[in-house]
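Pasting a structure below so you can have a look.
For this depiction, one protein chain was excluded, whereas all remaining protein chains were kept in their positions.
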Amino acid sequence: MSRLHFIAMRLVKTALVVFAVVLLSFLLIRLAPGDAATVMAGQSGYADEAFMKSLRAEYGLDKPLPAQLATYLGTVARGDLGTSYVRRQPVLDIILERLPNTLLLDAFALVVAIAGGVWLGAAAARRPGSAGDASVTVLSMLFYAVPQFWLGMMAVLVFSVWLAWLPPFGIETMGADYTGLARAGDIAKHMVLPGMTLALYYLASYARLTRTAMIEVADQDFVKTARAKGIRESQVARRHILRNALIPLVTFAGLQASILVGGSVLVENVFSWPGIGTLAYEAVTARDNPLLLGIFIVTAVLVSLFNLVTDIAYSIADPRVEMGR
Amino acid sequence: MKKFAAVFLGRPMALVGLAVFAAIVATALAAPLLFARGPFTIVGMPLLPPGAPGLLAGSDVLGRDMLVGLAYGARISLLVGITSTLGAVGIGVLLGAVAGYYGGVTDDLLMRVTEFFQIIPSFVLLMVLVAFLQPSLNSTVIGIALISWPQVARVVRGEFLSLRGREFVQAARTLGMRDAAIIFTQILPNALPPIMVVSSMMVGSAILTESALSFLGLGDPNLLSWGSMIGGSRSAMWVAWWTTVLPGLSIMVTVLALNFIGDGLNDALNPRRGR
Amino acid sequence: MLVSMQGLTVALPSGADRSLAVDKVSFEIDANEIVCIVGESGSGKSVTAHAIMGLLPRGVTATGGSILFDGVDILRQPPEALRKMRGCDMAMIFQDPMAALNPVVTIGRQIAEQICAHRAISQGRALKQAAELLGRMGLPAALLKSFPHQLSGGQRQRVMIAMALSLSPRLLIADEPTTALDVTTQAQILKLLKEIQAERQMSVLLITHDFGVVADMADRVVVMRHGAVVESGTTNAVLGAPSHAYTQALIAAVPKGEAILPPLPSTDPLISVTNLSKRFRRGGFFSHAPTIAAVDGVSLTLSRGETLGIVGESGSGKSTLARCVIRLLDPEEGEILFDGADIAHMRSGALRPLRRRIQMVFQDPFSSLNPRQTIGDILIAGPRAYGEDIKDARARAAEILRMVGLTSESLRRFPHEFSGGQRQRIGLARALMLKPDVLIADEPVSALDVTVQAQVLRLLDDVRAQMNLAMLFITHDMRVAAQVCHRVMVMRHGRVVETGPTRDVFAVPTDAYTRQLLAAIPGRLTATQ
Partner (left out) sequence: MALDRRAILGAAAGAPFFAAHAWAARDGIINAMMTDEPATLCYPLFNTRLVQEICGNINESLLLFDWQFRPQPNLAQAFEMSPDGLTYTFHLRSDVIWHDGAKFTARDVVFSCATMLPQLNPRSRNAFSHVASVTAKDAYTVVFRLKEPFNAFLLSLMASSAPMMPAHIYEGTDFRTNPFNIKPIGTGPFKFAQWKRGQFIHLTRNEHYWRPGQPGMDGIYYRVCPTPEQRMVAMETGAVDLALADDIDTVVNSRLVANPNLVARADAYNGTGEIRVMELNQRRWPFGDRRFRAAFLHALDREFMVKAINFGEGKVAHGPIPSTAPYYDDKVLTKYHHDPAKARALLDEMGLKPKLGGVRHRFGLMMVPDGGGAWTRGAQYVKQALSEVGLAAELETTDWPTFSRRSGNWDFDCDTNSYGEYGDPAIGTSRFFLTSNIRKGVPLTNLQGYSNLEVDRLLGQAAVAIDRAEAQTHYSRLQQILTHDAAMLWMYERKPLLFHNRRLKNVVMGPNGPADGFGAVTRA
């Protein structure tokens, strides 16, 4: 099956998943108690029936459910995710405005997690049962057991409150209006705490996975063959053991994407990082259905595309997969 | 079975985990005996530091005894962790078994559904579920169970797929055993080890998820759990560190203990390494 | 003397079933000769070979003795010096070609890697040398770019040999190189090894459990048991006149490959199968990959008291045919008449009463018994499924256990407490619990050691005679078939190529493929001389 055919198949699958996401969240949120009209009524402090009725009409909330779904699907197809009830702005604009911040944070976390995790895992696997190996295992189990949001709060407590080394909140120093390199430096400084908090959780899982994968591969026959061929031990470790251990890592990276988005809701909330994580939380508490639905769709599409990338990477890493299903 | 005990007890970390977990469950159950007053009783001024008179762990933002709060908080966290895992394992085993054993359409269908749950950010879905069902203990448990059963289903399906081909299963069919008997007496007992490992890890992650929900204010308002204690202390943290540090440590220790047990189970029950 | 091993002792990690893997083993390997180490599984033959290469697994250490290679003691060599010798002065090939090559790297680069590790030459020239080596092995140079999973078992073993010979080592160690291969492929690989040894005047240490291979290949032979050398000497001396009792027993247990049982007078068949076909579809639910016919229009008859052997290489469809007869699989076309009723397409309800009269013994002793059940529960599973009284079933179980040579005390024990041979006996007992008319044995002995194999085969034959069973015996080993079957049927690619009384087929094979199979039986030439 040629690679293009494989990608086409995967894109169809992504579309199916996104459609399922839209359908599920649409049904779920439409059936939820309370709707947009009550949102705005509640917020403006003063409201009466006339005001509420006009709002419902304006946002088409009085039409029957299937009609609402049909109109909604039509608009989504055109890329219009509706307007946010609370912010009175197109949902897509709000999300796209905040998405880069989340992508920046998640990318940083993923890179640190994969690099750190593989390096730690490989080091632990080289001397199984040694002190180094045991400490990596316990350390990774530790980070696996720590609630992410609490880890974030501890980071704020230590590095911002007590040591005051790093800014605890936001993406930039407020009102400083730096530009160019200064601004990049400022953002980087702000990204350290949330980024590391998000990364440590996944670093732990990558370290564990790399360690177990490498120990398992080290027992395989072809590693014995390599040694029988008189290959230097370091080359055996890199070219034979690590090369094969990477395969499960690639699929694991794919699975991590959706968990990463979930994780960033918590970390962004603790650090007031203006990403779609905080947006999702605000949308849920303010019952802003279109915004929440929009975030679902955008994250689902992103994660699906990321999975497509990892699938292709997997097929490159493991020639045994003839780009089959 | 005795070989399993030998290997499991042989692993120091698993033993420590079991001891710590048992201690936590014991304190949670014995809380009414240990402490005269309930977790909500106001005992003094808020935000008194640990070691203040009569307050080993200090007082929280409402002037309640933190130590009593931590003991009663354990109840909710453990209750949610265990019940939601049981729910998830129940659904997961059922669907995984059917898909793994019969294969074909049911298998493909289940794989599509589990893949869907992998794609969608599960925590965001959980937030909506809990908000939709109005935050309460039930909605938390149902929500967590709904987003974690696919993980179990995938493991069970994998086990059933491999065990279905084993010769003792084919022998059972030639001996005339009905499908149900084969599933429950032949395959399921052999699929139990990985299920137990996944379940023990899942109790830990369920506790973490519950604490995250309570932290975001989506937990049950009438109950005191470690997560809600941390959630309530987001501002207080700046003037009273113990209101955040102590509940967080309790969660970490409990989940760590569970992970150690899971690791021990994995080694003891995993034929390859255990033998 | 190229290799001289003196009093080698290798300790096993604590917790293994015995303390020493190899106990004071001594033997020599001269230049330009093939030495064979033969012994059953667990005899320490493989550990000895690995010790020479310095490839002992983690936790297994050489604690005594010495291995002189060209005067240099391998055990005392620093790791770096030993590494330089491996692959250059001495090389090794392994048993399972499927797992011995790195799945994610092309064949060419894996061979070139070894050359570049020892010689300072460019990757390009190394690849050219690799192409020549493959040519010598009868493999096209195009294979350089393909991956291991795209090659057959035989091709991969040839690649391993090419790789081992890339720096013309003086010693080649082959650890059961052909055990995992088909009979015909095995014959070709052994022939290739013999030619190369003669051509390069090199020394070969061949590890095997099959005396036929020893007979065909070895100049000298060493017999090992429980980590110690029992006997050694030239092949003719050891095979012709074995001095040690263990060797004698071993040689006697090897099936000679001559038909023993006379054909039975033909009676009306209990089972008659007419042009049965079974197709499998590769790929998943959506893919429209072509279906392959595992069994294509096969017919056979089987009467009471008779053993019909179905022989063929892996992929010939013999096992699928057996599973169709016992309705573990549902055939697409064909008729299976059993006691007058066609059970080919019968619904499971009607099939149940007939199904209990056909039972099966499986191949892998470690997978055919449920590890979590006691032997008692395993045996009464059949009667319980048909609602018979449990107490009677338990009594009968004890009785049948004695019949297959086990004590009734084992009813309470678990499968992991029994050896491979004992487990096959339990499997047979389980099949006999339902008092079947037909017994299907699917490769019942191929996973067992030679001595145990002989006992189980004799048991099967006694049971067949005693209970007047009709038996369908599936095997890939012609020698085993000759020992047990009245008639044999040779299958290839899902079709029957020849069928007839065992004696006639072995003496005057009419089909070319049968002749090729018979010729490939190791040790057959010497046996009939």
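Which chain is which? They are A, B and C, in the order written, and residues in each are numbered from 1.
We take it that contacts are C-beta pairs under 8 Å (C-beta built on N, C-alpha and C of every residue); 3 or more make two chains touch, one makes a residue touch a chain.
Quick caveat: nothing in here was measured; it's all calculated off a predicted structure.
Put simply, the missing chain touches A, B once the whole complex is considered. Per the touch definition above, the residue from B:11, B:164 or B:234 contacting the chain not shown is B:234. Mapped onto subunit B, the footprint of the missing chain covers residues 40-42, 45-47, 61-63, 131, 134-135, 217-218, 221-222, 228, 231-232, 234-239. Residue-level contact of subunit A with the missing chain is found at 33-36, 38-49, 52, 86-89, 94, 97-98, 156, 160, 168-170, 173-175, 269, 272, 274, 278, 282, 284-287.
Simple rule for what comes next: only the chains that are shown with their structure count from here on.
More C-beta pairs in contact connect the chains of A-B than those of the other pair, out of B-C and A-B.
Chain centres here are Cα averages; for subunit A and subunit C they lie 50 Å apart.
With each centre defined as the average position of its C-alpha atoms, the distance from subunit B to subunit C rounds to 47 Å. With centres taken as mean Cα positions, subunit B sits 22 Å from subunit A. For subunit C, the set of residues that touch two or more other chains comprises 284. The residues of subunit A never reach two or more other chains; the list is empty. Subunit C contributes residues 53, 55, 83-88, 91-92, 94, 96, 99-105, 113-114, 117-118, 147, 149, 160, 163, 283-284, 286-287 to its touches with subunit A in the complex. Subunit B contributes residues 104-105, 108, 166-168, 170-178, 181, 185-186, 189-190 to its touches with subunit C in the complex.
Looking at the complex, you find that subunit B touches subunit A at residues 13, 115-116, 118-129, 131-132, 134, 204, 208, 211-212, 215-218, 227, 230, 234, 237-238, 241, 244-245, 247-248, 251-253, 255-256, 258-260, 263.
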